[in-house]
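Every protein chain but one is kept in place in this view of the complex.
In this document, chain identifiers A, B and C correspond to the written order of the chains, with residue numbering beginning at 1 in each.
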Amino acid sequence: MSVRRELWRALAPGARTRGLSALNLWLGAAILLAALLAILETEPSLNQWTGAFSALEAGLGVVFGLEYIARLWVSAEERPEAPWRARWAFVISPAGLADLAAVLSVLIWPAGSSGLLLRLVRLLRLIRVAKLGRYSRAWTEISRALLDRREALAICLGLALTAVLVCATALYFVEGDVQPEAFGSIPRAAWWAVATLTTIGYGDVYPVTPLGRFLGALAALASIGVVALPAGILAAAFSDAIKPHGGSRED
Amino acid sequence: MSVRRELWRALAPGARTRGLSALNLWLGAAILLAALLAILETEPSLNQWTGAFSALEAGLGVVFGLEYIARLWVSAEERPEAPWRARWAFVISPAGLADLAAVLSVLIWPAGSSGLLLRLVRLLRLIRVAKLGRYSRAWTEISRALLDRREALAICLGLALTAVLVCATALYFVEGDVQPEAFGSIPRAAWWAVATLTTIGYGDVYPVTPLGRFLGALAALASIGVVALPAGILAAAFSDAIKPHGGSRED
Amino acid sequence: MSVRRELWRALAPGARTRGLSALNLWLGAAILLAALLAILETEPSLNQWTGAFSALEAGLGVVFGLEYIARLWVSAEERPEAPWRARWAFVISPAGLADLAAVLSVLIWPAGSSGLLLRLVRLLRLIRVAKLGRYSRAWTEISRALLDRREALAICLGLALTAVLVCATALYFVEGDVQPEAFGSIPRAAWWAVATLTTIGYGDVYPVTPLGRFLGALAALASIGVVALPAGILAAAFSDAIKPHGGSRED
Partner (left out) sequence: MSVRRELWRALAPGARTRGLSALNLWLGAAILLAALLAILETEPSLNQWTGAFSALEAGLGVVFGLEYIARLWVSAEERPEAPWRARWAFVISPAGLADLAAVLSVLIWPAGSSGLLLRLVRLLRLIRVAKLGRYSRAWTEISRALLDRREALAICLGLALTAVLVCATALYFVEGDVQPEAFGSIPRAAWWAVATLTTIGYGDVYPVTPLGRFLGALAALASIGVVALPAGILAAAFSDAIKPHGGSRED
C-alpha cells in the first residue's frame, strides 16, 4: 500500500507534490521523444535509420504500456474504498483514453498518415504535465487575458480581414491585368495581401506598377497597425489580469 | 401585431434582445456568403461553377429582398403611432439605403468591376450586426484608445515616413548606380525602404554593396522601433481606456 | 499695424492661436509638395515632366520667398519696441536660417545630389508646424518615454546585436563552406542574421543544411524576443509617462 501511495504521489498530477515529480518529468521527456520520432520518420533522407526508429518506438511503447498499468493501479488511491470503480473512472476519463491510445498506437501500428496523427496526438498528454504548479497560474493568466478581451481581439481579426479584403480588391483592380497569375482574382490577390499585412512578405508575388507599389506601400504601413493593435490589447489585458482589484471592469 | 413585434425584436439591432438574435446571425452569415461568392467569382479557374454561383447569388437576392420587406414592415414598431412615417425614415436612413442597394445589386446585376464593388459594399451591412452587445463595448474601447492617442500615432506615422525617406535617400546615393532598376531614384528606393522598415522584406530588391548592406542593417534595426513604438503607445492607450478614473489626462 | 499683428498671429507658431492657422497649414502643404517634387525629379521615367517640375519648383520658390519676407516683417511683433533687432534675431535664429536656405535653394539651384539634399532638408521646417498644440504634448510624451527608458532600450539594442553576432558566427561555422557567398565570413552571415532577427527575411540568403536550418529556426524564435522586448519596454514607458505621479521612479 505504501508503495502504491508513493507511486501515486509521483504520477498523479493532482497529488500534493510541489512542482513536477522526477517520474513525470521523465515521462514528459518520453512523450516529446515519441513525437520527435514520429516527425523524423516522415523525412525520406533518414530512411536508413528506420530500424533504429522502430526499435526506439517499440521501447517507448513498452514505457507507455508500463505507465498505463501503473496509472491504472495507483488510480485506486483516488477512492481507496472502491479501488476498481476508481480504476474504471480512470479508464474512461479523457486522460485515461489518451493514455490508452498512446499505447495502442504502438501495438496496432497503423500505417501511413493516420498512424502519424495518432502518434502526434500523444502530445496532448503533455497538457497534464504542463498544467502543474507555477505553470498552472501562468495558464490561468494567459487564458483569462485572452478571454477577457475576446471581443476586442475578434474585432482586431475582423479589421485585419477587412484590410486583407480591401488591399486584395485594390490590387486586383490595379495589377490584375499586368500579373494575372498573381493578382488575376481577389483570392489570388488575397494571398499577397495576407503575406503583406502580417509582415511576412514571402516575396513570391508583389506589385510592379507604380500605382500598385504605392497601394502596396499603404498596405505595408497598415501592417504596422495589424500587428500593433492586438499587441497593445494583449498588453493591457495582461496588465489587468495580474492586478488584485482588476476585476472591476467585469462586474 | 404580436407577430410584427416578435419579428421586430428579432431583426432590429436597437431592440432589447441581449446579444444577437438567431435571425440576425443567419442574415450575417448570408451577407458573408454573398461577399465570398463575389470574391470567388473573380477567380478564372472556378469558371465552371459560374452557374452554381449565379443560382446561389439569385437565392441570396431573394433572401435580401424578403429581409428588406420585413425590415420595412417592422420598422413601424419604432413609432407605432405613425407607421408609414417610421417606414419612410427607414428607407432614407443609411442602413435602409444600404439594404436597398444590396437587393438592387442582384436585380440590376451590373457587370464588371462596378458590380463586384457593389456586392462587396454589402459587407458594410455587417456593421449593424457587429456593433451589438459586448462587441459594442470593445468597439468603444478600441476607438477611444485610437482617438485618445491620435496625435502620438500620427507622430509615429510621421517618424516612420521620415525613416523611409532617409533610408531611401541614403540607398539611392549608395546603390543607385549599382542597381539602377531597384535604387535608381528615391521613389524606387522607397519601395525597398517601406518593405524593410515595416519588416515585410519581400526580397525582390535588397542592397548588394558592403556600404549598402551596412545601411540596410541599420534600417533593419530601425524597423524594430517602427513596429514597437506604436505597439507601446497602443498598449498604454488600452491600459488607460479600461481604467475607471483614467480620464484625468483628458480633463 | 493691425495687419502686421493679424499676419503675425497667422504665421508665428508661438502666437496664441489654438492649433494650426490656415496659413501655416498651406505653407506646410507647400513644404511637403516641394519635398515630393525633389523626390519625383530623381525618377528617370518621369523625365518628360522636368519642365512642369521646374515651373512648380520656381513657383514654390516665390511662395517661400514671400513667406520669408512676411516672417521678417512680422517678427517685429515679438519686440515691438525694437522691431529691427527682433528681425535680426529672426534672421540668425535656426528657424530663420532654415527658411533662408529654403529660398536660396531655389535661387542658386545647385545641381546634382547636393541640390537634392538641400531641398529635402527643407522638410525640417515642418518641425515648426508639427510641434504645435496637441502634437506638442504627444511629442513630449514620446520623447519622455524614450528618454526615461534609454538605458533599457540601449540594452535591448545590445542584446539584439549580441544575438546577431552569435547567430552570424554559428551560421558562419555551419554553412560557411556550403554557401561561401552567403555565409563565407561573419560580416556576410551577419546580413542574414540581421534580416532574420528583425523578422524582415528578405530570402536572398538562408541556411540549406539541416543543422543550419535548425540553428536558423532557433534564430527565428529568438527574433520574437528581439521585437517583443522593446515593444514591452515602450509600452510600460508610455503607461508611466501619462500617469500624474509616475515620476517617482526618477526621484
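Throughout what follows, contacts are C-beta pairs under 8 Å (C-beta built on N, C-alpha and C of every residue); 3 or more make two chains touch, one makes a residue touch a chain.
Quick caveat: nothing in here was measured; it's all calculated off a predicted structure.
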Shown chains touched by the chain that is not drawn here: A, B, C
Of A:Leu56, A:Ala98, A:Val194 or A:Val208, the residue in touch with the unshown chain: A:Val194
Contact residue for the chain not shown (choose from A:Leu25, A:Leu40, A:Leu147 or A:Leu211): A:Leu40
Residues belonging to subunit A that touch the chain removed from view: 35, 38-40, 42-44, 113, 116-117, 120, 123, 130, 134-135, 137-139, 141-142, 145, 157, 160, 187, 190-191, 194-195, 198-204, 226-227, 230-239, 241-242, 244
In subunit C, positions touching the absent partner: 149, 151-152, 154-156, 158, 162, 165, 169, 172-173, 180, 184-188, 190, 196, 199-203, 206, 210, 213, 216-217, 220-221, 223-225, 227-229, 231-233, 235-237, 239-240, 248-249
Interface residues of subunit B (partner: the chain not displayed): 199-203, 231-232, 235, 239
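Operating definition for what follows: only the chains that are shown with their structure count from here on.
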Subunit B onto subunit C, rotation angle from CA fit, given as a multiple of 5 degrees: 90
Subunit A-subunit C separation of Cα centroids, rounded to whole Å: 41
Subunit A-subunit B separation of Cα centroids, rounded to whole Å: 29
Multi-partner residues of subunit B (at least 2 other chains): 187, 190, 199-203, 227, 231-233, 235-237, 239
